[in-house]
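Of the protein chains in this complex, all but one are displayed in their positions.
Right, chain A next:
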Amino acid sequence: MYSVNYHRANSVADAVKLLKTGDAKLVSGGMTLIPAMKTRLAAPSDLVDISRITALKGIKVSGKAVTIGAATTHYEVSTDAKLQKACPALAELASMIGDPAVRHRGTIGGSIANNDPAADYPAAMVALGATIVTNKREIAADKFFKGLFETVLKDGEIVTAVTFNAPAKAAYQKFRNPASRYAIVGVFVAKGKDDVRVAVTGAGDNGVFRAKTIEAALAKSFDPAALAGVKISADSLMSDIHASADYRAHLISVMAKRAVAAANG
């Protein structure tokens, strides 16, 4: 790690101000940034820590409406009783991220702002049709995730919360990379009032995406059997030493079927 100046922000406004220092970067849980800094792949001059800003923490459930503060840890998401009732799929997804140490440090805002193509939360946000709230605007999840480690966030823009309406049914199924335990393929299936949304992480060569053919089949019948004939194209899927594009394409249907089965309980 190169030497770096550390600042602890007390408020979002404070963080915005501090972000103007040198080549500053926001840090929340630091689960991606700190390892990258340790291996010298990232070298910000300053770190602005937003993980202790009270306004960014906590989970609110009011009827169907769910709001999760950006600095809420995966552990908090996975164990929140209100969320477990309103949207158990998301709580379960959070319980499957990394290991206990990661879950106690890593935050939902950090994960979606980082947009690792194998991260779990982006799939949930897209499938839940969530809204990403920043200090400047509200952005639909469909528009928020742009590419590998890329979002539409602008300089000085900070994710403050995510909101969504709890779906009628939902589930997440993840097939793990045997080494990193990140998703090779993760599929989040959500059945809303009038639609079915299915988002895939870990597989796309441009990050999270919606599996429209699966959505169409499930809209007709929300049943694993509905996916029997659905073929996923391997085009624009990643291929690496752990999984070929063909294998990922196949796993998308398998994980989607299993997710639907899980959602139907």
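In this text, a contact is a pair of C-beta atoms (placed from the backbone, for glycine too) under 8 Å apart; a residue touches a chain by one contact, two chains touch by 3 or more; residues count from 1.
The rule is simple: contacts and distances are computed from a predicted model.
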Looking at what's absent rather than what's present, what does UniProt name the missing chain, "Xanthine dehydrogenase family protein molybdopterin-binding subunit", "Branched-chain amino acid ABC transporter permease", "NADH-quinone oxidoreductase subunit L" or "Anti-sigma factor"? "Xanthine dehydrogenase family protein molybdopterin-binding subunit"
Of the residues A:175, A:188 or A:209, which one touches the chain left out of the display? A:175
Please give every residue of chain A in contact with the chain that is not shown. 1-3, 39-40, 175, 178-180, 184, 241-244, 247, 250-251, 254
